[in-house]
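One protein chain is absent from this view; the other protein chains keep their places.
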Amino acid sequence: MKTKDFEPKIMTFLCNWCSYAGADLAGVSRLQYPTNTRVIRVPCSGRIDPLFILKCLQDGYDGVLISGCHPGDCHYISGNYVARRRFAILKTALEFMGIEPGRVQFSWVSAGEGEKFSQVISKVTEAVKVLGPMRKLVKAANSLVG
Amino acid sequence: MKELVEKIRKIFSDEKLELLIGYTKGTLPLRSTPGLIESADEADKLIFDFTCCNNLAKYLVDEKKRSGNTHRIGIIAKGCDARAVVQLVMEGQFERENVVIIGVPCKGVIDPSKLRKKLNGKEIIKFKVNRDKITLFGKNFELELNKNELFSDSCLSCRYPNAVQYDYFIGEPSEPLGVRDEYASVDEFEQKLPEKRWTYFEKEYSRCIRCYACRNACPMCYCEECFVDRSTPQWIGKGNDLSDTIIFHIVRVLHTAGRCVDCGACAAACPLNIDIRMLGKRIEKEVIERFGFTPGLDFETEPAMATFKENDKEEFIM
Amino acid sequence: MDTLKLQKGNLENFLQKLGEEFAVFAPVMSDGIVSFLELRPGQKSVLDFPRTHKPPKDIFYPQTEVMLRYGRDGLQSTEYKGKPIVLFGVRPCDAKSFILLERVFIEPKYKDPYWVARRNKTLIFSLACNDPLPSCFCNWLDGGPFNKTGSDIFITDIDDDYLFEPISEDGERFLSGVDILKEATEKDIKKAKNAKERAESSMEKPPKLDSLKSSLDTLWDETLWDEISLRCLGCAVCTYSCPTCYCFDIQDESRRGKGVRIRLWDSCMFPLFTKEGSGHNPRPLQKHRLRQRFMHKFNYFVEKQGEFGCVGCGRCVSLCPVNIDIRSFITSVIQTAQGRGDT
Partner (left out) sequence: MFNKNKSILIVGAGIAGIQASLDLAEMGADVHLIEQKSSIGGHMAQLDKTFPTNDCSLCILSPKMSECARHPGITLHMNSSLISINGEPGNFTCKIRESATYVDPDKCVACGLCEEKCPTKVTDEFDMELRTRKAIYRYFLQSVPSNYAIDAEHCLRITKGVCGLCERACTAEAINFEDTDKEIDIDCGAVILAVGIDAFDPIVYGQYGYRKFLNVVTSLEFERMLCASGPQMGHVVCPANDKPPKNVAFIQCVGSRDRENGRNYCSSVCCMYAIKEAIIAKEHIKGLDATIFFMDVRAFGKEFDKYYRRADEQFGVEFIRSRVAKITELPGGDLRLHFAHQDGGRDTRDFSLVVLSVGLQQRKDILDFSESIDIKLNDYGFCQTADFQPLDTSKPGVFVCGAFSGPKDIPESVMSASGVAARAARFLGLKRQKKVSKKEFPPERDVVGDRPRIGAFICHCGINIAGVVDVPGVVEYAKSLQNVEYAEDLLYACSQDCMETIKQRIEEHNLNRVLVAACTPRTHEPLFRETLREAGLNQYLFEMANIRDQCSWAHMNEPELATEKAKELVEMGVAKARGVTPLQKLPVDIDPRTLVIGGGLAGMTAALTLAETNYRVFLVEKEEKLGGNLRSIQFSLGDSEPQQLLEKTIENIYNNKLITVYTGTEIKTIDGYIGNFRTTVVPLHRGGTPKELQHGVVIVATGAGEYPTEEYRYKESKRVVTQLEFEKMLHNGVFTGKPMQNVVMIQCVNSREEGRDYCSRLCCSQAIKNALVLKRERPAADIYVLYRDIRTYGLKEQYFGEARDRGVIFLRYDIDNKPTVELIDPENPNSKLHVTTIDPILGKQVVINADFVVLAVSINAPEQNRELAQMLKVPLNEDGFFLEAHVKLRPVDFATDGIFVCGLAHCPKDIDESITQATAAAARAMTVISKMVVEAEGSICEVNSELCSGCGLCVEVCAYAAAEMDEEKGIAFINEALCKGCGACAASCRSGAIDLKGFTNEQIFSAIDSLEMAEILQHSGT
């Protein structure tokens, strides 16, 4: 498959107070970024169970982006700090197993960083395009009809 | 063994124990079986030697679930058992004062799955130990091995062979075996190409039959209902689809991150010799390096995943 | 028909030929684990391996089986339509297990179409055990290292050759058409007989189990269950490695209106096995679950099917992570009952 033709599907989890607002700001500012992402809004990055991320990979999303408030900005005081530990462990595990680092990415995007949001989306999309379709961990087609 | 039995007998009555969790002789050569005794008279059944591979802390949780948390239980504890007890106390699974930790020096234990691998389908009827060597005798074969070849990988690089927290200690503390550098195999593995690593894990986990022996042998797995067993929503598929199986193993490691005491019980329990420990060991290393936390050493330090520092490293965040 | 023989050197040749017509399943070593896999061309079978890690039941009854697929356009069945099957090198205990399993899957009232579809197309070549393992106890349960129950063709290893003895009509019919086999000699037959005697006498003398069923009738509330179950981890090593355990669960996996219905092994050792929708669990403790397993094998099965639901393969004995040994359990049941004078 030529990477050029490949349009990955990327799931993003955005915290309501910062990154989702940053995504809104990117739109308000009419900053253009690739259409490959889909969005799940969560109250806080602390809400994200690592299993959500694994589930996305198993479903065949080619990449997952998790974005929350910068350290110190958390609307819920410390949700992102707790999440950061969880994510560090998940990322270590996945990369150790041989899942490409670009598949699951994390960022902090504040409500004022529309520009950063659009750049993050572009970067993640580009990185996943280079990686090609997700094959590892995807649930076998023969046991499930897609 | 005599010292053990007598001391236990005394502790049993001194501490007014209602139950003691230890080991008794198994039905097969080189195997022991957990022994739960309810009176001092039964103490002479107890043994402690290199066959005592199970992590007994597991039974403390079982016992609490079975009969509440009111009575006093004694437990024979190797280094790893004791660390598991500490971690479980930290997690509120039982009260410290209801557990009497009886430390014993561990010089390494035999991993039954390693033994099976060495025997390649055969079985033994007896064995003989001569210092570091062990000779295995079958119906029509004989096999001499270094003991280390049968010891659990966890033991070979174990840093805490003796109970770190205990109420009694029977015998002289052991020195760590120090046969292997703790993270050498992890580091070496990490040098491989990602594709090779993935292939390795796929190959290992593809043998998994979802018997959950690894989970059930683990002292840290005590959820009322494991996430794999959940329905509405079904967290992961229950068949032996490889992706489901791998997710089970990843999440199990995530759930034991910062809690795993590397007792090796999971690997020893696996009927299919899956390398369950590799991923867990990598995460253990990460928890130590990133958060500076080693589980089960004391009753004060907040477990790694229950806390955070504002300046935790975040180089992985874009 | 007489017994035939095959030179060991010709085995590969024979299996390859067989593979043209049949899907041949034989013990294969893969990643250190021996189980029955379909032989691929050039792949070697490890026939002399004493006991496969996994029992062969998954050939007829896979751990996960797609029962049907569904979507908005209706149902789609997934019946087995493959080649006929040869199961080669099954040990006598495993061969006998099929007979027990079929009392559930075939007879008398309900036939399981998934089992039947494969089983009806299958020939079973069992292989005698010249060297039973210390954990084997087939001889306790009306079996033995040379027991022929459940075989279509019975193979004995006599050093340089394998003897092929037809047991069933299907077996006879099959053997008659294979020219690579030669007639076995008297000497060969004698060798086989010696091997049988040697194997049988190498096993310890079995206890008498006549009273086992009736003993269990009286032991429902015994503390004996506590003693064993306290050690039990509640994993499924014993059930999943057991050639006669057959319990399953049925699950749907679906997405966007399409899905599959799968049948998968389940284990009575798991609390969820009996947990009801209401949250109530009639077997809340491990003790209840363990009792169920033993009762099922040595009491209920006997009551329903007239024989024990265990073939004594010894897998659970050797694989149990905490060394719970079903043999000591059997003896202690008998002793307990006798001690109370119930039998």
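Note that the chains take the letters A, B and C in the order they are written out, and that residue 1 is the start of every chain.
What we mean here is this: a residue touches a chain if its C-beta (ideal position, glycine included) is under 8 Å from a C-beta of that chain, and two chains touch if they have at least 3 such contacts.
What you see is a predicted model; the values in this text were computed from it and never measured.
Remark: the absent chain touches shown chains A, B, C in the intact complex.
Only one of B:18, B:44 or B:91 touches the absent chain when the whole complex is considered: B:91.
If you put the missing chain back, the residues of chain C touching it would be 255-257, 279. Interface residues of chain B with the unshown chain, by the touch rule above, are 69, 91-93, 202-203, 206, 222-227, 230, 232-233, 235, 241-243, 255, 302-303, 305-307.
The missing chain lies against chain A, touching residues 7, 9, 11, 16-18, 20-21, 23-33, 35, 38-44, 46-50, 52, 55-56, 59-61, 69-70, 72-73, 75-79, 82-83, 86, 110-116, 118, 133, 135, 138-144, 146.
Following the convention adopted for this analysis, only the chains that are shown with their structure count from here on.
Work out the mean CA point of chain B and of chain C, and you get 31 Å between them. Centroids built from CA atoms put chain B at 35 Å from chain A. Multi-chain contact residues of chain C (touching two or more other chains): 64, 253, 262. Within chain A, residues 143-144 each touch two or more of the remaining chains.
Only residues 26-28, 31-36, 54, 58-59, 62-63, 66, 112, 116-117, 120-125, 139-140, 203-204, 207, 209-213, 215-217, 225, 229, 234, 237-241, 265, 268-269, 271-273 of chain B touch chain C when the two sit together in their complex. By the touch criterion given at the top, residues 50-51, 54-55, 58, 71-72, 78, 81-82, 84-100, 105-108, 120, 123-124, 136-140, 143-144 of chain A touch chain B in their complex. Within the complex formed with chain B, the residues of chain C that make contact are 31-34, 49-51, 53-54, 63-64, 131, 133-135, 202, 230-231, 233-237, 239-241, 249, 251, 253, 262, 264, 267, 270-272, 285-286, 317-319, 321-325, 327-328.
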